[in-house]
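Removed: one protein chain of the complex. Kept in place: all other protein chains.
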Amino acid sequence: MSVVIAAANLSKWYGNVLGLNDVTLELEEGITGLLGPNGAGKSTFMKLITGQMKPAIGTVTVRGRRVWNNPEIFQGLGFCPEHDVFYEDVTGWEFLTGLLRFYGYAKSEIAERAARALAVVDLTEDKDRLIRGYSRGMRQRIKFAQAIAHDPDILILDEPLSGLDPLGKRKLIRLIKEFKNQGRTVLVSSHVLPEIEALTTRIVLIHQGKILAQGDIPFIRELIEAHPHQISVRSSDPRALAARFVGDRSIQKMTFGPDGQTLVVETHKRDEFFGRLTGVVLEAGLEVEEISSPDDNLQSVFEYLVGK
Amino acid sequence: MATVREKGYSHWDGRLSARRFPWWPITRTGIQLAFRKKRFKLVFAGAFVPSFVFLVGLYISERLEDFKAFVRGSDRLLNISPKYFATYFTNDSFLFLIVLVLAFGTGGLIADDLKHSSLQLYFSRPLGKKDYFLGKMSVVAFFVLILTALPGLVLVIFKLIFAGSFKFFLTYPWLPLSILGYSALLTLFFGFYVLLLSSVSKNGRYVIILIFGAYIFSNVLSGILQGIFKIPALALFSIPSNLQQAGAFIFGQKLPHDVPAAWSFAVLAAICGLSAAVLNRKIRSVEVIK
Amino acid sequence: MTASQAVRQVFGFFGFLGRRTGKARVFALLGLMPVVLAVVVRIVFHSRTGPLASVFTEILMVFFLQFYIVILALFYGTSVTAEEVENRTLSYLITRPIPKPAVVLGKFAAYAALMFVLVAVSLGLSYFIMNAAHLADPALYLTFLRYLGVLGLGILAYGAFFTFLGTVLKRAIIVGLVFGFGWENVIQYFPGSTQRFSIVHYLKSLLPYAPEGRSAGKGVALLLFRLEPTSPLLSILALAAITAAFLALACWLFRIKEYLYEE
Partner (left out) sequence: MSIEVKDLSFRYGRIVALDGVTMRLGDGAVGLLGPNGAGKSTLLRILLGFLVPERGEGRVLGYDIRREQAEIRRSVGYMPESDCFIAGMDAVTFTAYFGELSGMPRQEAMKRAHEVLFYVGLGEARYRLLDTYSAGMKQRLKLAQALVHDPKILFLDEPTSNLDPTGRMEVLDLIRDISANKSIQVLISSHILDDIESLCESVVILKHGRLAAEGRMADLRAISYSLFELRIKGDGGAFRKDLEGLGSRVDEMDDGLIKVYMPEAGDRMDIFRAAARTNIQLRSFVKSQTSLEDLFADVVGVD
């Protein structure tokens, strides 16, 4: 896994508004989720990588080459802007072939690439309709098509799933994964964490202009020592179950759920707890309906690191 | 007895009622927003210059003897008669200043709502399309009346005060009525004219240019046509000429262009009709939620 | 991809796109107005020939020179960069393997060509209809080509200046309006060399009528009113310099500017 996109002590602000503050980061192949609260510097980072902004301090490089005012890196890089904006008075076909002019392809190759991109996002039958008449899902897919038409090996997507209905989301998630499986690099930014979780487990969390966390979600969750892990057990007699664990030193806190069936346990030593749980349940003869870890998802990781 | 305010959402104990003028808040807010625009107060104040000039004219006309030497040729202008008021109401700079104030102050009335798609907020309230237009139009009415009826009547009052007698009023009792009539005409016309152009595009700047452009272009066009063909009826192309014709008629003065005044009234009415039709079609409820 | 290829591709892209938007049709309609006028004049004055026709041509030139090309250049010039920023379609262009200046030059060239076609068609129709009486006379064609040349240079100069304005200012249209219709008209009343600080002065100096020559009616006076012309060669050089300078400035600015859509 070689480093594809690298930022070294990257800082950027405009006026007195802080964008990024001394970010050092290396992204490899595969899908990386970029997330952070509004105004955390997420879109500033996206703009710096796609050469729409100049770094104030530090550098950002794609495959070792600086990005600002260095157009040939875009030969191998595709970008999907966040806003739902297009040249509205052209058809899907004209939009793709128009943008493909800038890669030095022959006319025949442009037509062939446009056709292939349309097939990938299955908009072939709509290629001669004006983009003005496209539905939100189709617009998002044509935007994806223009980013992959020149066969780049890096794809940067800014909120690609926003505004799509569940089927549209599924379709685009599958396309992004197929793109990744061809050994390419994808950077996806999104506000809706379940969407990021559907795409990848590798995230970069930016907050107040700094990298707060980077790596696989479960790995990060483990590292968060400050907050004990929550384990929820729904069984026929939660109080009996609780009675058996009261003496256990590793348990920090136990609460009973409003439905009167759930016991939520907080502990630092999950291993130890799970080790004993099966035995205790059988010994007490309880009927267990569900065991789950409510805070083992990206939302709670996000809350811990960013929350108030 | 202790009370604890329940956390979270709390209800409102008042009662919602249909009001007599449901559109009044729209007007009040429209006027406030106009005054909040940068440099609008300056433009608005400037629009009162002609009325001030004519006020000075009134003063001089009373003190004609001491100004005799100074005001050689223009004593003809300074004998105060309905013609004096007609000139005030129909001179070019007066009308142009009204267009200037309306373009800057009320250009965005509908354009801003279209741009920020806030129409759907209006129409998810118990508000008809009629109320929406009435509210917006009375914002324009406010500015036009303040620039026409108010100074007009004030001038009449000052004429009586300066002359120290009611003679003037007795000789022309119908003059205040003409002033009100003509102000009403301007209010109605500019109301429709501004709202029509304001609903044409989302882009505020474009609308301002349209309000100016259409007004000036119509005048220039009719000037060129008359220059080439010398047919008086061509004056009907120009918005200002039509307004001046109507004004001259209302004040019982000689018409500036020898075209029957009825034609000018017809042209102005046609523009208002066109505007009403376009507005009714443009602010359809489907448009409201895109 | 070499810079010149990039410019050609951008030219192709916006040449195609420019024709598509509704605005081109609106300006074509505006260009129709002189043609209609010419037809009407032909019908009304078909009996009389001679100088009267050329006088009306003068009046038309006022429309073209001081209104039509200025409006066209103002709109298309300011939208070379401002349009992409305002509609946020800029990110589609600057994430392509082409230098940013190529976008400005390519798009400017495409819009200039579009404007030239609009003006050529409109001028051509109205001019030849107006002078239909003596089509045989070769001098007629020479004057037409000269008019077209002047308007072409006007499009380039005004277009470049307004492109620069569009790149620098946020409120380019308002400033453009003040310059195009305020400063350019007022300048003719100023004495001496102040006239040199306007584009219209050089355009007027290139017109085929010597000022103090025969005063052929109101039209000519209108155009050449108190004009102290500079020599045609100098005027062409000045116009070329204006175009080149403002385009270069626009390209340089576009290259270093960061466009921040509201965060």
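We call the chains A, B and C, going by the order they appear; numbering starts again at 1 in every chain.
Following the convention adopted for this analysis, a residue touches a chain if its C-beta (ideal position, glycine included) is under 8 Å from a C-beta of that chain, and two chains touch if they have at least 3 such contacts.
Just so it is clear, the model here is predicted, and its values are computed rather than measured.
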- Chains in view that touch the one left out, judged over the entire complex: A, B
- Query: Any idea which of A:K127, A:K169 or A:R202 touches the chain not displayed?
  - Reply: A:K169
- Decide which residue listed in A:N69, A:Q252 or A:Q299 touches the omitted chain of the complex. A:Q299
- Note on the structure: Even though one chain is not shown, chain B touches it at residues 8-12, 14, 16-19, 22, 25-26, 29, 32-33, 36-37, 108, 112-113, 115-118, 120-127, 285-286, 288-290
- Note on the structure: The missing chain sits against chain A at residues 35-40, 135-137, 162-170, 191-194, 270-271, 274-275, 277-279, 281-282, 287-293, 299, 302-303, 306-307
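Here is the rule we use: only the chains that are shown with their structure count from here on.
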- Note on the structure: Per CA centroids, the chain at the heart of the structure shown is C
- Taking each chain's centre as the mean of its CA atoms, which one is farthest from the centre of chain A? B
- Which integer distance in Å separates the CA centroid of chain A from that of chain C? 50
- Query: Per the centroid of Cα atoms for each chain, what is the distance between chain B and chain C, given in Å?
  - Reply: 36
- Length of the line joining the C-alpha centres of chain A and chain B, rounded to whole Å: 56
- The positions of chain B in contact with two or more other chains are none
- Message: Touching residues of chain A toward chain C in the complex: what are they?
- Response: 14, 17, 39, 43, 50-54, 69, 71-75, 77, 79, 81, 83, 85-87, 89-90, 94, 98-99, 101-104, 146
- Item | Residues of chain B touching chain C in the complex | 205, 209, 224, 227-229
- Query: chain A touches which residues of chain C in the complex?
  - Reply: 1, 5-6, 9-10, 12-13, 16-17, 20-22, 87-92, 94-100, 255, 258-261, 263
